[in-house]
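The block underneath contains the structure these notes are about, expressed in structure tokens.
Note that one protein chain is taken out, while the other chains of the complex remain in position.
So that you can tell them apart, the chains are marked A, B and C in the order they are listed, and the count of residues begins at 1 in each.
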Amino acid sequence: MDTNVFDMGEIDIAWCPGCGDYGILNVLKKALAELDIAPEKLVMVSGIGQAAKIPHYLKTNFFNGLHGRALPPATAIKAANPSMTVIAESGDGDMYGEGGNHFIHTIRRNPGITNIVHNNMVYGLTKGQASPTSQLGFKTPVQVAGVTLEPFNPLAVAIALDAGFVARAFIGDADKTKEILKKAITHKGYALVDIFQPCVTFNKVNTWQWFKEHTYYLEDSYDPHDRSAAFKRALETEKLPLGIFYINPNKSAFEDNVGIYQQDNRPLFEREPDVNRLRMLIRKIRAAG
Amino acid sequence: MDTNVFDMGEIDIAWCPGCGDYGILNVLKKALAELDIAPEKLVMVSGIGQAAKIPHYLKTNFFNGLHGRALPPATAIKAANPSMTVIAESGDGDMYGEGGNHFIHTIRRNPGITNIVHNNMVYGLTKGQASPTSQLGFKTPVQVAGVTLEPFNPLAVAIALDAGFVARAFIGDADKTKEILKKAITHKGYALVDIFQPCVTFNKVNTWQWFKEHTYYLEDSYDPHDRSAAFKRALETEKLPLGIFYINPNKSAFEDNVGIYQQDNRPLFEREPDVNRLRMLIRKIRAAG
Amino acid sequence: MVREKHIKAQGISIVLCGQAGMGIQTVEGILTGMLKLAGYNVFATKEYMSRVRGGNNSTEIRVSSKPVSAYIDRIDILVPLNKGAISHLRDRISADTVIIGEAELLGDEVSGDKLKFVETPFTKIANDLGNKIYSNVVATGTLAGLLGMKLDEVCEYIKRAFSTKAADMISNNVKAAEAGFRLAADVSTKADIKISISPDAGVKDQIIPSGADAIAIGAMAGGCNFVSAYPMTPSTSVLSFMAKHGRDSGIIVEQAEDEISAINMAIGAWYCGARAMVTTSGGGFALMVEGVSLAGMLESPVVISLGQRPAPATGLPTRTEQADIELALYAGHGEFPRIIFAPGTLEQAFYLTARAFNLADKFQMPVFVLSDQYLVDSYYNTAAFDVSKVKVEKYVVKTATDYKRYEITPDGISPRGIPGFGKGLVCVDSDEHDAEGHITEDLGLRTRMVDKRLRKLESAKAEVIEPQLYPNCKYKNLVVCWGSTYPVVKEAIELLGKSDTSLLHYSQIYPLHPQTADYLSKAKRVVIVEGNATAQFAKLIKLHAGFDIEHKILKYSGLQFSVEEVAVALKKILK
Partner (left out) sequence: MVREKHIKAQGISIVLCGQAGMGIQTVEGILTGMLKLAGYNVFATKEYMSRVRGGNNSTEIRVSSKPVSAYIDRIDILVPLNKGAISHLRDRISADTVIIGEAELLGDEVSGDKLKFVETPFTKIANDLGNKIYSNVVATGTLAGLLGMKLDEVCEYIKRAFSTKAADMISNNVKAAEAGFRLAADVSTKADIKISISPDAGVKDQIIPSGADAIAIGAMAGGCNFVSAYPMTPSTSVLSFMAKHGRDSGIIVEQAEDEISAINMAIGAWYCGARAMVTTSGGGFALMVEGVSLAGMLESPVVISLGQRPAPATGLPTRTEQADIELALYAGHGEFPRIIFAPGTLEQAFYLTARAFNLADKFQMPVFVLSDQYLVDSYYNTAAFDVSKVKVEKYVVKTATDYKRYEITPDGISPRGIPGFGKGLVCVDSDEHDAEGHITEDLGLRTRMVDKRLRKLESAKAEVIEPQLYPNCKYKNLVVCWGSTYPVVKEAIELLGKSDTSLLHYSQIYPLHPQTADYLSKAKRVVIVEGNATAQFAKLIKLHAGFDIEHKILKYSGLQFSVEEVAVALKKILK
């Protein structure tokens, strides 16, 4: 499929020149096109933030909801119509801060969605406060003496929760990021892709250069099926590994667990209540005798 | 100190006969007494649930707040007056379900509080729905076909978040539980103690017997300072280890990081605004020139 | 005399009282089941503490020759199961109340000679059968006997009720019931009561759902196929019903990690073509307030089944109140329309919940079904809900390539497409947006979008349900109420027996019916009855109908109104 099916034409993009978000947008379009996912069969779900504006910049169905709340609607959308490809995409503050509880429990629930997080280690849209992934000592207008909270390690937490697919990318490397995204999107069940994305305006510490210097790829020989090993790699801090940390292929997806698609694979919108069954049910209430 | 300083006298306790909650109450009182923590210097903070009723059953200061919201007020209480001993105690649903986001971020924030979780793998007060720690297949009036969500592993997640103290106990062994609690309470910074507590009314699977058969203690030789090793042990499921999984002694507590107690250790309630400083500040606004 | 007459007219009231976990529910379940089956009119309601074991809970069962559906204070027969039960109900026990039970269990509470106590050896009989657990069935038998049931009907029912148990369990239970039944004659004599309630031919074909059942079935009839919720008393019973019967009916029922997730899931589900509902109570709903606002902005349908209980905060988890109107009405930042139903009967609970789905879909706004613990937990026989009267109205359109989700239309309603149905793209946005659903900072467009959203309220007003006037449309005094208090106030007015006094019951409280001022200003005196402390519905009426109701009967103890107390309060005002 041609990438340009996702093109919006001449639009005004609200991101700063030089921002890593542009790269993620491009890579995502390419990945989708290469996977032949038609715009009408895709739903982008996002929260609020700079990253969360991404659905406005590619041509597809989208649900741009509340700050921190992309995962619950994404889960429901997938469950209501499993034939759709669903991507939930937002920033680090949105997904790991405001949305932290959904992050944990969506992983447990394991819906067939791809969760892409633009990790710029800062709150971009609200002008530079610390995000959960901000590094220790990072100074901001609110964290005036520097961040003292332990940075949130999304990979380690996802592995602790036995997420089915856990990966990290750096948008400085578009090709590899695209390959990771493609694998994530085709993974059955929940897939996390945390993408390092420099915020050139509000994060003067974790710059393009910094990410380049502080990342490297997991070896080709690395086996992502060992949870404890994956955890150990996720803890590395001197240099941050990139790639697919962990895959658990043995999990069934939420939309399969809800138990209504086994006999009848129609999405919910095509269904009508079974009036006869309902009549019987009404008769049966409290009719123990 | 005598345990009876915490006794409430003749009161009506709302727990079911045979519930593990009684044991936790007793052990807690003993631990506190042995640590010589006076009732007036202690604040118990809880949410809502059967476990969360515990502050009503021992004589001390308490803040019995909202379901899922024990940790934020506990953090603030400790920060407002670091000389108090603060214990945040609730059930598994309260702490890991409704309160999941606070659980994550309180660990990152690392206030000097002890977080005790009554883990009965069920929602007791609301009559038997699944909790985040309910085991796969566990049937309830809401999870009619059995739980399909991956059980929440609080220890693995806490270790992933680099919590300073992570332990698990089983109230079937009061003495060892007491020792663990004492270490947790004296730990500087956040300490998690997840306590297996049979719910005799709504959890007919994870009974006293079941816990007895499915738990064992970490070896004496086990070193709780290795994070990856701790993680590995936290993943064990055939038999669930008990004891102190992980200690990180190198973390500074939130109340020390807020930066106001270094020069002046008075609690907030003893302080008055510095009027002269304020006058100067008012003069300085937008007076760049 | 008067009392006999009243019993004749309104049937008998039996109250069971004991600790949580003692088996009140067994007696209640079997008794109401067999009575209903035998064609008696039955009503049951309970009040209980927020604990799993212990405490003092009670259930009232009314049995009557004619339909009954309201809580009364009067206790004709009391079955106390433990010490504390009698003091718990002290205020409701009169010299005429027949108390049957075991002095040994009840202690000195029954020793007062003002009490009409008849010793009934339930436990002894049970022990003779080999296990004291049979004592509940013995008591059930006694009550059945007192009520004039036939022994074979009783035995037959017991057999069926325990049919899944072991053979000796079944036969022992039957024996227990028989033995209990035989006690009845003795009680009747000793207590000098004679109850003559006749079965009602119509009852057999009726059903006997609780408020929770009615709401849940209404949702199913309304095409609900997605429920996301977090457990919270008193809303959990709706959730459990949907869970139990959902899967086989193709309904997804998911317990969310919290209420925020629940409502955001529900909105996502509607976006993708499902018909979704959340069930919650005040405190849980408080967490959904941002989500309600999201529904307002996305113009998403969403059905919110909100079971009220006393607040603020955790309040009294298992009690009842009507204090969340204002919260439902004003929840959400910013301005956007909504609809609020407040059923007063099981029938209304069924039809209005079904209707909620159609209106939510049609007007693309949040629709509330405001119930409370009293409504949800009470049940009585009522005509079988007629599913054929409910049409699932779907307003989803198949999109064309140039589809625009937020097309500005005269009535404010934009045709609603869903992804995966048609050739168009469906774009919804929580920011202010243009017709295509894209973020805008065009401030003129902003104003038009606000206007568009608010216009939908005008459309919704055209379909407001009329308040119910009872018994006459000519009245001097008008008693206004809403939601669950309907049967109570209705019976109170009957009890009062003033032909110049009518009742006006609202089962839709917002938008307020446009003729409200007409109804109210026709009366010489208007009284409102509400289960809250600040007369919230009266305020709504003042605001939207410009009518200031002078007399207020308010209750906020956590207990529902009783027929008698409403009658007494009305009498004082209308004297």
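Going forward, a contact is a pair of C-beta atoms (placed from the backbone, for glycine too) under 8 Å apart; a residue touches a chain by one contact, two chains touch by 3 or more.
Note that this is a predicted model, so its numbers are computed, not measured.
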Omitted chain's touching partners, listed by label: A, B, C
Touch criterion as defined above, residue of B:H225, B:K239 or B:R279 at the omitted chain: B:R279
Absent-chain contact - pick from C:P317, C:G424 or C:P511: C:P317
Contacting the left-out chain in the complete assembly, out of C:D431, C:E463 or C:E494: C:D431
Footprint left on chain B by the chain that the document does not show: 14, 39-41, 43, 45, 48, 53, 55-56, 59-66, 69, 71-77, 79-81, 83-84, 101-102, 104-105, 109, 258-260, 264, 267-275, 277-279, 281-283, 285-289
Contact footprint on chain C, counting only the chain that is left out: 49-50, 55, 260, 282-283, 285-287, 289-290, 292-294, 296-298, 310-317, 319, 321, 323-324, 326-327, 329-336, 429-432, 439, 441, 443-444, 446-447, 450-451, 454, 532-534, 539, 542-543, 546, 548, 556-559
Residues from chain A at the interface with the omitted partner, ascending: 12, 14-17, 48, 50, 66-68, 97-98, 100, 123-127, 129-130, 132, 141-145, 201-202
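Simple rule for what comes next: only the chains that are shown with their structure count from here on.
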Which two chains share the largest set of C-beta contact pairs: A-C
Centre distance in Å when chain A and chain C are each reduced to the mean of their C-alpha atoms: 41
Residue numbers of chain A (touch at least two other chains): 101, 104-105, 109, 259
For chain C, residues contacting two or more additional chains: 247, 257-258
